[in-house]
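Submitted below is the structure of interest, expressed as structure tokens.
What you see is the complex with one protein chain gone and the rest in place.
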Amino acid sequence: MIPENFIQSNLQGISFIGPELILTLAILLILLVGVLLPYWRHRILFTILAVAGLAGSVLPLWKLPQPAPDLTYLSNLFVWDWLTFLSKPFFAVVGVLTILLTQVTGEIDNSEYSECTILVLAVTMGMMLLVASTDLLMIYLAFETMGILSYLLVGIRARDERSGEAALKYVLYGAFTSGTMLFGFSLLFGLAGSTDLLAISQKVAFASQHPQDRLLLIVAILFFLAGLLFKTASFPFHFWCPDVYEGAPTPITAFLSVGPKAAGFVLFIRLFYPLFATGHDATIYEAVSGLDWPSILALVSAITMTLGNLAAIHQNNLKRLLAYSSIAHAGYLLMGIVSLSDLGLRSVVFYLVVYLFMNVGAFAVVAMVASAGGSEEIDSYRGLGARAPYVCVAMAIFLFSLIGLPPFAGFVGKVYLFAAVIYKKIYWLAVVAALNTVISLYYYLRIVKAMFLEKPTETIQIQVPLSSRVLLLALLVPTLGLGIYWQPLARVVSGMF
Amino acid sequence: MTNLIDPLHMKNMLWLIPCLPLAGAVINGLLGKRLPVRLVHFVGCASVFLAFLISVAGFFTLLGIEEPHQRFLIQPLYQWILTVWHQGSFSLQVAFRLDPLSITLCLVVTGVGFLIHLYSVGYMAGDESQARYFAYLNLFTFSMLLLVLADNLLLMFVGWEGVGLCSYLLIGFWFTDLEKAQAGMKAFIVNRVGDFGFFVGLMLLFWTLFEGSNGTITGLGFQQLRESIPLLNSASPILGVGLATWIGLLFFVGATGKSAQIPLYIWLPDAMAGPTPVSAFIHAATMVTAGVYMIVRLNFLYVIAPAAMAVVAVVGGVTAFYAATIALTQNDIKRVLAYSTISQLGYMFLAVGVAAFSTGIFHLVTHAFFKALLFLGAGSVIHAVHSNDMLEMGGLKKYMPHTYLTFMAAYLAISGIPPFSGFVSKDEILWATFNSHLPVAGLGKALWALGLLTAGLTAFYMTRLVALTFMGGFRGGLEKEKHLHESPSVMTFPLMALAVLSVVGGVIGLPAVTHLPNLLHDFLGPVLSSHGASGHQAHAYWLELLLMLISIGVATTGIYLGWLFYVKRPELPGKVAARFAKMYQVLEQKYYVDEIYQALFVRPLLKLVALSGRFDLNTIDGAVNLSSRVTAKFSFLIGWEDLKIVDGAVNGLAEIFKRWGAALRHLQTGKIQHYLYSVVLGIFGLCVFMFLF
Partner (left out) sequence: MLPDHLLSWMIFFPLLGAGLILFVPKRYPTVMKGIALAATIPPLWWAANLYVQFDRWGTGFQYVEKVPWIRAFNIHYYLGIDGISVPMVLLTALLSFICIIASWNINEHVRGYFALFLLLDTSMKGVFCALDFFMFYVFWELMLLPMYFLIGIWGGPRKEYAAIKFFLFTLVGSVLMLVVMLVFYFGSVEPATGLHSFDLTILADQSVHQAFLRSHTIRWLCYLGLFIGFAIKIPLVPFHTWLPDAHVEAPTAISVILAGILLKMGTYGILRISYPLLPDMAREFALFAATLGLISIIYGALCAMAQTDLKKLIAYSSISHMGFVMLGMSVFSNTTAINGAVLQMFNHGTVTAMLFLLVGVIYDRAHIRDIDSFGGLAKTMPVYAGYTGLAFFAALGLPGLSSFISEALVLVGSFQQYKIITITATTGIILTAAYFLWTMQRVFLGPQNKKWADLPEISLREAFTLTPLALIVVLLGFYPMPVLDLIGATLKHTVAMVVG
């Protein structure tokens, strides 16, 4: 009886992991093509295959039943809720953009191109698995899939010393933190005797009443935080970020700054909300009594954004600058987590979506300028506005959006985050974030200033290929459009929580 | 008298009086450069002449009204300012008021003004920017008429500052001379100091009445002010001084600015930088009398503020004397006349200060005649000699007979020789002062004595002026002497007209001694408060006559001494000057008041200005820049935090590890270890936070 049901439900469950399966197929196909055509000079085939795989991966989603918070499958390993439903296309978009960016910039040699696409697809698959997981073991597996493969991505340029060094740092740092997180998992498992989050959460609520167990929980939370703050590049586990971002190939940096970071935040929501927060019905949560993790996170958020912004001021390398900026943005995003409300969670998701476009956009411009003969140093942006107006206007828009100025999407995202903390009356954090916006203005404007206000050192027009322009346009449209009319996205995120 | 003009028609024409000169100013100002110069002259003069004709018509219209208290016409033009709130409103109209007081001033302004315009045609001939000149002059006439005809205080203030502006423009008319430009600026700014008093007085007056009347007073119209002025008595005093006194004093501050009284007289002597007809018109006949006019206009306020009146009288008397002493030693012909103007204005304030308002106006009128004449005569002289310095003149009698003759008429008038107009009006002031009831006992008598002494000084310095200019031989050198000539008739005609007025002007205000009606006093009666009708006690007939004789005696003495010093024994002045060298120098340097003001106000202000500029640049902006630098510095540290601060700490830790033994040393292979330590540190830090919370 039982096995039959088990098989039955597993067979049904397979359809829920359709995207991951399709991605796996695509990976295999690319591998095969890569082996058959080792000297393939035209990377376009890999790109087409990868993009098709990613695009195809989201198709099954619409065939599936309506997501629901308690719809679990494959022996409660995964959940099929709105967060899962929407995260998968999000990661697919991240993957597609990364592939396209890799294609147009040519920063990665043909020899490494097929591996690169495979890795991007694989990391994407890991992220997709991660967001759906509701089991500690599965979470760890997916987390490591995403992690280890992204270490490889960072070091993809085997002959590039910087790339290699960055990868090594990433690996060691990542191993350390994920090990810590795993230890946290084991503590929880010891406490609850289960790896299922739902089951654990009931035990946690119970255990938090007892002082000795509470201590254990605190340690577990701290160890979780280590892993998550590492993935999201937040204080105090952000040190890897600038080195890795600078060392990695730019498209990969763009990918890391959005994909794994978003996955980290989704994991925050996945782990902390069922486990350590209660009261979903009232749209406001409360931390499990005795565990004041939101206050710590609020502090971490404030420090992270301040640190990131201040550190960014003196950077002359654009990738490094954007790395610090992404640390600051992690700080902003944490505001949504600490506000312990549906609005907060919505704001995180909303911000991640707009952050995807503007941040990838900014990195895309860096990559395009570098591939068009410039460098990543701010000096080479002097007077670029006159030499490559289209790219520079796009860059300016991305940067203004990152600052959070209307009418760009970043502004709306910030309004969401500010609204979340103000809703919960954490005014001091709102004010800190507001002042951080001002600080951030300074270094983003340094780039704008270099591009438009300063005289060019050369006068030759930079020719940006049409494909790059189209890619930029694809990123500009949502960056601008969501700033002016974001009602559709607002409806989507408000349906999620 | 029958009505020549229907009062209703006259009422509707009132706006033409100021607006005709305004039109002249606009035409000459905007198109003047393209118009033929004759047309410019025509526009300039005709506009004022027409205004004069209308004023004359207005005068007779007023006379035509039988009941003296009905002798006023008000033409409301349009709503000017209106703000409404729940408990009240502030509403002002642009309205012109023709009553005996304003028509008197109108006649003087347009009448004397026309003559001076005419004179200017000759005086300014050949100047390249005559259109500008006539535009300014017309604009001035407009402003002055606006001041005079305004029916409320704020509109009056428009004219009040308007004349200040024109004064600025005309003093600095020859602006390429920096000193002249500076004199204009000084005039404007000093006037503004006075205007400050005027404006604060205006605000205090309005709000006191507003609150006293529970919000029913909504404007500053003179009729309304006059009726509601008793409310001031019920307002609680500020610093123990009644509101009426405060307000009276504040307005008087305004008057001292415009009418060049102590302490704000300093601009007037410098104002002589302007073309001479301007000095005649603005700085003798009209603008400077605005302060007197204003106080007379507000007589209803002053009569309930005896303390303020006393201040006015004292300041007037002291100024009269003080300016006369300075005039004794000046060598610039226009400067002598300028100080004499200040002195004569002092007389007027003395008059209004002792509540002899009509007498003040009387002296204002006669002074307008003879002082305009003096200035125009001086202009005529300067026109011939091309110098202001009396030491370079002399003996002009024979070269400029018409100028000389007319000048003598004015000279006798100002010196107080009967029956010239100046004698009549000045003597009436002295008599009123002698008879006054000032709050301090004996003050009236003291001021009378001061006034008398001033009369003697006036006679002396005027004699000196005439002697140095017209008597003796020419001292300007042969070359100049060849070119000496009488001025053209367009200049001498106004001189003659004014000479006639200076001689006979006194008839409009004959003293009681003559047993003839005092026309001006009766005419002005309705606008003045009953309290002001003093000075006509029949029982004092002999006393008045006696005092009159004394004053004639003093004047004659002054003239004699002047004649003795400057005609008979020209070596005497030098001796006296040498004998009283210190005093002479003080007088010649005008009591060093300009220097004192410079040290007391101007230099500290400039210091404050420099200080503010530096403060703004260094401190406020410096603070802004400093905060950005601190942020930058801080960010610089943080930007290197993984290398310096954290690594430093980590390295420090590593150092400790190192010392623990060689076994650990192999861990120190690269930066990555530091990062890993940072993870440890991070977790440790989080733990600390968690347990602290």
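For reference, chains read A and B in written order, and residue numbers begin at 1 within each chain.
As a convention for this text, contacts are C-beta pairs under 8 Å (C-beta built on N, C-alpha and C of every residue); 3 or more make two chains touch, one makes a residue touch a chain.
This structure is a prediction, so every number in the text was calculated from the model and none was measured.
Within the complete assembly, A:Val415 is the residue of A:Val415, A:Ile462 or A:Leu480 that touches the hidden chain. Touching the missing chain, out of B:Leu8, B:Leu82 or B:Leu549, is residue B:Leu82. Only one residue from B:Val241, B:Leu572, B:Val624 or B:Val688 touches the chain missing from this view: B:Val624.
Seen from chain A, the chain kept out of the figure touches residues 400, 405-407, 411, 415, 418-419, 422-423, 425, 427, 430-431, 434-435, 437-438, 441-442, 445, 448-449, 452-454, 485-487, 490-491, 494.
Interface residues of chain B facing the missing partner chain: 78-88, 90, 94, 154, 157-162, 165, 168, 172, 175-178, 181-182, 185, 188-189, 192-193, 195-196, 199-200, 202-204, 206-207, 210-211, 605, 608-610, 612-614, 616, 620-621, 624, 628.
Here is the rule we go by: only the chains that are shown with their structure count from here on.
Mean C-alpha positions place chain A and chain B at a centre distance of 76 Å. By the touch criterion stated above, chain B contacts chain A in their complex at residues 631-632, 634-636, 638-642, 646, 671-672, 675-676, 678-679, 681-683, 685-687, 689-691, 693.
Partner chain B is touched in their complex by these residues of chain A: 168-169, 172-173, 176-177, 180, 218-219, 221-223, 225-226, 229-230, 235-237, 239-240, 242-243, 292-293, 295-296, 299-300, 307, 309-315, 324, 439.
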